[in-house]
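With one protein chain removed, the remaining protein chains of the complex are shown where they sit.
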Amino acid sequence: MMVPVEGFMYPNEVELQWSVLIVVYPFVTGLVAGAFILASLERIFHVEAVKPTYRLALLTALAFLLVAPLPLQLHLGHPERSLEMFLTPHTTSPMAMFGFVYVWYLMAVLLLEIWLDFRRDIVLLSQSTTGWRRLLYRALTLGSSNISEGALRVDDRVGWVVTLIGIPSAFLLHGYVGFIFGTVKANPWWSSPLMPVVFIFSAMVSGIAMVMLVYMAMMKIRKQPIDMRCVDAIAQYMLYTFIIDFALEMLDLIHRISVADESFRSLDFMLHTRLFFSQVVLQVLLGTVVPILTIGLIQIFNVPEKVRRACYAICGCLTIIGIFAMRWNVVIGGQLFSKSFLGYTTYKLDLISREGELVAAVLLILPFIILAVLLKILPPWYEGKTAAGD
Amino acid sequence: MITRRKILMLLPAAAFAWKYVLAGTPELSPNYSVKEHWWGMLLDIDKCIGCGSCVRACATENNVPEGYFRTWMERYHVSDWQQETPQVDSPNGGKDGFPPSTAVGGKNFFVPKMCNHCADSPCTQVCPVGATFDAPDGVVLVDSTYCVGCRYCIQACPYGCRFLHPTKHTAEKCSLCYHRITKGLTTACCENCPTGARQLADLKNPADPIHEFVKNHSVQVLKPHLATGAKAYYHDLDGSVR
Partner (left out) sequence: MHVSKFKDAEHLVRLAVVCVVVFAIFLLVRAHFVPKSFGQYGHFRGDALAEQAAKPISYAGHKACVDCHADVVEVKKAGKHAGVNCEACHGPLAKHVEDPAAVVPQLPDTAVICARCHEENIAKPKTFPQVVSKQHSGGEVCKSCHVPHSPLMQPGDKKS
């Protein structure tokens, strides 16, 4: 193969199997889970402060969830056969079962919750708009225009149950992605019971950061004041989740060093060389330590509003980059070393190919385009009402 | 013009030719029952000379694309007692044999590698659609018309024996020459091994001499701690082999 190999690799291992698209995919599903957890903070745990972001979080989750299958389809050797995963799923395969978890989460949780929460607005819009818009909203009403007190109360109660079910479903959605990696006993970089847990918590961090950034950006675009009480609260939750996430990742690291099994020397070397920038610099230092310290210090000291806003924006961006780096380090890192523990290969990332940089970039931008469309169809802010939709 | 007369004249010739066609274009043997066999292989390190005949034969028999390997050879150099850090090389999978070694002293030997046709194969476990499967006679196969090319099986194989076919875009690996062993032939690699280092084993057949050998000699499998139920048995495998 044309790729530079150091040491010895099994001949078939030299070429990486899972590309940057398989980095994009857990990153995107992670954002979904995280955004949903943020939304549920208000609904289930009655954290009033984050209410302004409730609807926005749901729509952000939906935008990313719709994009999630795309990197997978582009990666498959035969995407036209992908329906087989639903028709003849192999129940011992985490990947097959994940298909159902995805559909469950999309239909029974996210779409249902959005529908129930927006239903009043949908009905009103179906009566006030014209042309194709009217048709769209009428279709979304499913033919029912009942928005009486009683009906809305029913919606609220059912919505509450859906959110309640939605929390473990969100954990399942992204935990399963971690499980897909965590159960590969052939790969010691992946094989760990901690993998699903680490994935969930890093997902929550990235999702919360994403909603925070989107909220701040939307308020700036609409020239509206940013609710600092809301953003302060979001940043706090991001901090708590981050601490747990960091603790888990450090636990994994310390455990590996302590146990030092047959793979240790090989993985350790890889970390100090090929993965140094993406893991130590991007993921840990810039992506985790800096945000934790910054937001942590904000909790202790009285920092003026403008500075806080800037800090949140920067930390949000660093977090997103750091969590993307984490997915990169897991997926790509897990394929850079040989299963013989005697060598390393290189990942050749093309710019323009089916699984190249350009495609990855488009897939990461696409959710924002979809979100823009969703915000137009289902505005979280409805004529003078707040973003909470009341 | 095709007339009935012409066809009638051609029939005996066709019947005669069919005998030869059958020899070259086989159908499923009527004498083969999946329940009567449990396939494995014996790989005798003592006898392997690293000639690469098996790699070449497999590539020919199974149309293996250049740069990918259903089977391959590794050469080990273990200096003194350093079992944990062997030097290993496999130039083009050993397909063209090996150049003279620069190693001095220590233990040096060749190790043929292939799909281990695991009884509890991790690759079958993770296939999301059932494209790779454990046949009832112990061979792990890939259904190329059903495979979606997700590559999960390639990730899950601890032995590195799988690859994605560059033009078919489906997962591929050693099929234990299923199309040969179901006709009473041996695998292409065993057929071409000049020293008998590779021998097909039918672990359900008590009369099978290789089965007998496996029963009475010390044999090892690769990565036993992963409990894959590997059925590629190595004789005299050094502890340094990965």
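Here are some notes:
First chain written, first letter: the chains are A and B, and each begins at residue 1.
Basically, a contact is a pair of C-beta atoms (placed from the backbone, for glycine too) under 8 Å apart; a residue touches a chain by one contact, two chains touch by 3 or more.
These numbers were taken from a predicted model, which means no experiment stands behind them.
Put simply, the missing chain touches A, B once the whole complex is considered.
The hidden chain makes contact, of the residues A:L83, A:L135, A:M228 or A:A361, with A:L83. The residue touching the chain not shown here, chosen from B:R70, B:R180, B:H211 or B:H235, is B:R180. Residue positions on chain A in contact with the hidden chain: 83, 86-88, 90, 107, 112, 115, 119, 141-144, 146, 148, 150-151, 153-154, 158, in rising order.
Taking the whole complex into account, chain B touches the unshown chain at residues 20-21, 23-29, 32, 34, 46-53, 57, 60-61, 75-77, 97-98, 100-101, 103, 108-110, 130-136, 141, 143, 145-146, 175, 178-180, 182-183, 185-186, 188, 191-196.
What we mean here is this: only the chains that are shown with their structure count from here on.
Per-chain CA centroids place chain A at a distance of 42 Å from chain B. Within the complex formed with chain A, the chain B residues making contact are 67-69, 72, 74, 84, 86-90, 92-93, 113, 122, 125-131, 146-152, 154-164, 168-170, 226, 242.
Listing the residues of chain A that touch chain B in their complex gives 1, 8-13, 15, 17-18, 72, 75-79, 81-82, 84-85, 88-90, 92-96, 99, 180, 183-187, 262, 335, 338-342.
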